[in-house]
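Since the structure comes first, as structure tokens, the remarks are kept for the end.
The other protein chains are all here in position, but one chain of the complex has been omitted.
Order of writing sets the labels: A, B and C. Residues in every chain begin at 1.
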Amino acid sequence: MAPDVTTADPADDVKVPAPAGRGRSPFGRFLRWDVLVGVLLVLVFIGGSAGSPGFASIDNLSFALGDLGEIALIALAMTMLVVAAEVDLSVASVLGLSSALVGALWDAGWAIETIIPLVIVVGAVCGLVNGLLVTRLGLPSLAVTIGTLALYRGLAYVVLGDRAIAEFPQQYADLAVGDVPGTPIPYPVMLFVVLAAVTGVVLHATGFGRSLFAIGAQEEAALFAGIRVKRIKLILFVLSGTVAAFAGVVYTLRYGSARADNGVGLELAVIAAVLLGGVDFDGGKGTLGGVIAGVLLIGLLRNLLMLNDVSTEIQSIVTGLLLIISVITPRLVAAAGQRRRSPSPTSSSTPPES
Amino acid sequence: MSAVTAGRSTRGVVDLVFRARELSIVAALAVLVAVTAGVNGNFLSGQGMKDILLNASILVLLAVGQSVVVITRNIDLSVGSVVGLVAFTVGDFLAADHGRGIVFAVVLGVAVGALCGLVNGLLVSFGRVPALVVTLGTLYVIQGLDHFIAHGRQINAVDLPPALLSLGNGTVLGVPYLPVIAVVAMLAVGYYLRSYPSGRDFYAIGSSPEAAGLAGIPVRRRVMGAYLFSGALAGLAGVLWLSRFGTVVADAANGWELQVVSAVVVGGVAITGGVGTVYGAALGALLLTTITSALVVLKVNPFWQQAITGALLLLAISVDRLLALRVARVLRRRNARHGS
Amino acid sequence: MIEPGEREAPPLERIPPVLALAGVSKAFGAVQALREVSLELYAGEAHALAGENGAGKSTLVKTLAGVHRPDTGQVLLDGEQVEFHNPADAQRAGVAVIYQEPTMFPDLSVAENIFIGRQPRASLGRIDRGTMRARAAELFTRLGVTLDPEQPARGLSIADQQLVEIAKALSRDARVLIMDEPTAALSGNEVARLFNVVKALREQGCAVLFISHRLDEIFELCQRVTTLRDGTWIASEPVAGLTHDGLIRRMVGRDLDTLYPKQETEAGEVALKVGRLTREGVFTDVSFEVRRGEIVALAGLVGAGRSEVARAIFGVDRWDAGTVEVNGRRLPAASPTAAMAAGLALVPEDRRQQGLVMDQSIERNIGLTGLKALRRGPVISRAAERDRARDWAIRLQLKFNGLSDAVNVLSGGNQQKVVLGKWLSTRPEVLIIDEPTRGIDVGTKAEVHRLLSELAADGLAVLMISSDLPEVLGMADRVLVMQEGRLVAEIPRERATEESVMTAATGRAS
Partner (left out) sequence: ACGGTTKDSAAQSTGAPASAAAPASANPNAPLKEGLKIAFLPKQINNPYETIVDKAGIEAAKEFKGEAKEVGPSDASASSQVSYINTLIQQQQDAILIAANDANAVCGPLKQAMSKGVKIVSYDSDAAKDCRNLFINQADSEDIGRSQVKMLADMIGNKGEIAILSATANATNQNAWIGFMKDELTKPEYKDMKLVKVAYGDDDDQKSFQETQGLLQAYPDLKGIISPTTVGISAAARYISGSKYKGKITLTGLGTPNQMREFVKDGTVQQFALWNPKDLGYLAGYAAAAIASGQITGAEGEKFTAGKLGEYTVGKDGEVILGKPFVFKADNIDEFDF
């Protein structure tokens, strides 16, 4: 084997990663991924308001935010999962299953007040199945939830087939699309704000949150520290299923249409937002603020591009580039900064994680 | 020395466990085919076999490429988009002038695929950014590019040179070309990964990237190589897609990334790297496509098909896992007997 | 006392040193890990590197290995300046390194771990597996280890991993062999074998750099010793004219008191009672008690199953039969949480995997075992977390830059201190401590021992697993000896000698 002599960057410390976001300079602190996403978000907003007249209108923003509702809700639970180094790809299918159930039961003459809690319980069970497979059998969650992604979506078709159920009660539909009285904020967005605040506190200030970060960063060490790793993971999956089912109810009422294929592909949008927000897919790193900024950035940017008649293909390219740029910029800047500061070209910089 | 004898028998069982991953898929496959053929003899007819092999071969190619990447503890979500892009651009290119040869088409497809792989590889290995984010990003970018080029157009079979189409449908000694290509690719890659020092490097990197660096393995170059290879195979798959289906719109193979990853995972390649073989991945791909075909042949209600596919997938990985746990326990017990 | 600059003349040989550092400095952010350090390694000589935890030894090793590049100063190979851009460059120059932390490929076989990247070839560049296996087996025979080359590296004990690392380095037939605490996880037998091999290599003209916190080993193996203190070169001198205390003085900068200040304590009531504990295939029928105020050592050869017993007691592993009682209450199986609630603490042997969350800060790591205690209402109090961390950092003389620094930038010994702090801060009633001073320097070791003694005197029951025989003999009130998964002897302090413990451990006793 010919050894590798010609690496482009010789200043290449193999081990000892420098801590992410705990840069010793204030510059380093600013360079955090999630902060960068936040800054981008502000730029998009300012640029949008200046450039396209319709963008900053209350109507448009209210709609754009409402449109993000389900993704944002699911992203909350997904953030916690990814921080704990797990992932749930079945969320969109749970959403679809929940939507199909709502439709089928409504069509069968059930009361919506019974349907909603029931559907949410079903979502929790879906999450429980994911969680049990992951924690009891020790299967990788990526594999498990790819399986349940097909399973739950399939069940949605079993439940509702090719039917599309509409005409849900007005007062409930209003809850899904209407604004909180006296504000331009749709109810789901309001709910999201509340839940986000709760999630933020749980994730960043409580013992449970600490446990998640520890599990994600080094599961064995967390186990040795007396953290109930399996139980916590199970809780997270149940939570994720529950939230996805609830999002399914919101989705159904918001569009006034229950179909088995509702929300197909939503999981990638959620994951993209979470990753864009700076949560490390390997677990143990990330902030909820970053994720919220990520969700908003993807949503508002898309809205802005649409308003300017930018075609979907370009939107897709922009989303992709944004993801790539958001991970690569902090590293490039950090590397450049290191090179400038250190006296010799041999820097000990290593990007946040390898 | 009791430890040594214990060690030897350990080796046998451990080997068996590793081979068991592939064996269990083969067994599952056998059961599936037997049951289906029992219900409907057509399933094993010449045409039936041909269909299964043809259906699986593109997924097998992609799974082979993907497993090389996954073994290095990375992932390539962009393969589906690459197939789409290559299928369309090569089709477009050939449609413009029938005179262009099919060798040229294959080379062009592989080159476009390799270029996509190069971008992924550069970003992951030199930019040192998480593979999942990067390739999710390139998934969107390549898809966008593909749609941009296609712009709602469609490549039709009539526009394509017959030579290319016969690649998709023709046979050699009664076996269609596509599966032959897939199997050759699988065997070559499998042999390389097992028997060449540089092949082992992929496993070492996936097993512990840090240790690989310290051991003097050219980590970046290998990761780069894995992506390049996966991209090139996706390119080849794109050309084969074109030759098989003839009709191509922009979103060919849209969403296939998850199917490819499923195949790899079902095939026993650990998503955390370092473990697994391309044979397993290829068998996983074969199993997945066979499930789909079998369900149709078994006249399963279409609304149940997806649910059953999902359930079978879960069953496959769960059984495999339970088996492994069981063997581990037996191993431990056996150790006890040796010890005492 | 010897001051920097008061350099001894190098040996008389005219040939230049095989490998040398000249005025090398290396900083990590604000931490100056090495300051103008020079070091010369001659062929046929074993050179020791001594210094407290965090003195910069591993950094020096990594600089020689091409992992780090010096900020200033030079690396010299055969008197010529060279630049190692990466570990591969150093390896090609004939430098073999055993790093402080094992660098295994868990999914590859042991033989492949040893030969990765340089496998023996058959025709067409293929790997010759037969030769590879045979050569690995040969290396193990040289080291007197019974490891199966085909076995996957996953699940090897730390000691076995260390042995594989040693085999890996030996297999390189290197001109320079650098060993960063290779013996930290090994017990007497393996160490003796290792030394025989290293001595043979040295006689064949290999240059050896050896790091250990066990000073006896330095005196046994090495001809010269270089001492570092806080990244600064202190002295390079022949071992011959040096005493233990002299070396410690150079490392620490002052004299130390007794190394094993064991206090006599009255044993109280039974705190930990283990009854017929069995985990099939791992250990069988293990029964013992630990009383308040007692330090009980669990000795044995590597792989005897001591760590496994500890893991099972703490509930990380499931046990198949038997009971564990803490203060008279039976523990449920496989629940660390319940064990902790009952007042049990386990300082695990593998600090990087089990002891610490390497990416997280010192304070978070120490706080991790006290998430309940740190709660103010529903949220964690950062102030309380910081106080707890600071408190223990000071008590354990942790060398750190800031409490919010990630633990992976700490030196190995300081990481160990964080693990100790993390568990002692839970104020346990029963402390199980697995290799408590692995990789800890003499000064701190004394500190840790004093701490354990004090805690025991305050009524803590301590079960100490250690491969360091002097430590066992110095600290323990009773010594339990395990062999192949069974408890084979219990030796009271008065009768515990190196002889008696080793006899029991190797199974030569009745």
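Methods note: a contact is a pair of C-beta atoms (placed from the backbone, for glycine too) under 8 Å apart; a residue touches a chain by one contact, two chains touch by 3 or more.
This structure is a prediction, so every number in the text was calculated from the model and none was measured.
Shown chains touched by the hidden chain across the complete assembly: A, B. When the missing chain is restored to the complex, the residue among B:V158, B:A188 or B:L322 that touches it is B:V158. Looking at A:V125, A:V201 or A:L307, the residue that reaches the missing chain in the full complex is A:L307. The chain that is not drawn here is touched, among residues B:A182, B:A211, B:A250 or B:L287, by B:A250. Set against the missing chain, the residues A:V177, A:L191, A:L223 or A:A273 yield one that touches it, A:V177.
Residues 54-55, 57, 59-60, 63-64, 67, 106-107, 109-114, 157, 161-162, 164, 166-173, 177, 251, 254-257, 259-265, 302-303, 306-307, 309, 311-313, 316 of subunit A touch the missing chain (whole complex, contact as defined above).
Interface residues of subunit B with the unshown chain, by the touch rule above, are 40, 42-43, 45-48, 51, 55, 143, 147, 150-154, 156-158, 168-169, 245-254, 292-293, 295-299, 302-303.
In the analysis below, only the chains that are shown with their structure count from here on.
At the far end from subunit A, in terms of centres built from Cα atoms, lies C. Which two chains touch most often is answered by the contact tally, and the pair is A-B. Centroids of subunit A and subunit B (each the mean of its C-alpha atoms) stand 28 Å apart. Note on chain placement: the centre of subunit B and the centre of subunit C lie 43 Å apart, centres being C-alpha means. In subunit A, the residues that touch at least two other chains are 1, 3-4, 7, 14-15, 353. Shown for subunit C are the residues that touch two or more other chains, namely 67, 86-88, 91-92, 117-118. Taken together, the subunit C residues at the contact with subunit A in this complex read 26-30, 62, 67-72, 85-89, 91-92, 117-118, 314, 316, 336-337, 339-340, 346, 348, 353-361, 364, 367-369, 371-372, 374-375, 378-380, 404-406, 408-409, 422. Residues of subunit B that touch subunit A in their complex: 123, 126-130, 132-134, 136-148, 197-198, 201, 209-210, 213-214, 216-218, 220-221, 255, 258, 261-262, 265-266, 270-272, 302-311, 313-314, 317-318, 321-322, 325. In the complex of the two chains, the subunit A residues touching subunit C come out as 1, 3-5, 7, 10-20, 22, 24, 201, 205-207, 210-211, 213-214, 217-218, 220-228, 284-285, 342-344, 346, 348, 353.
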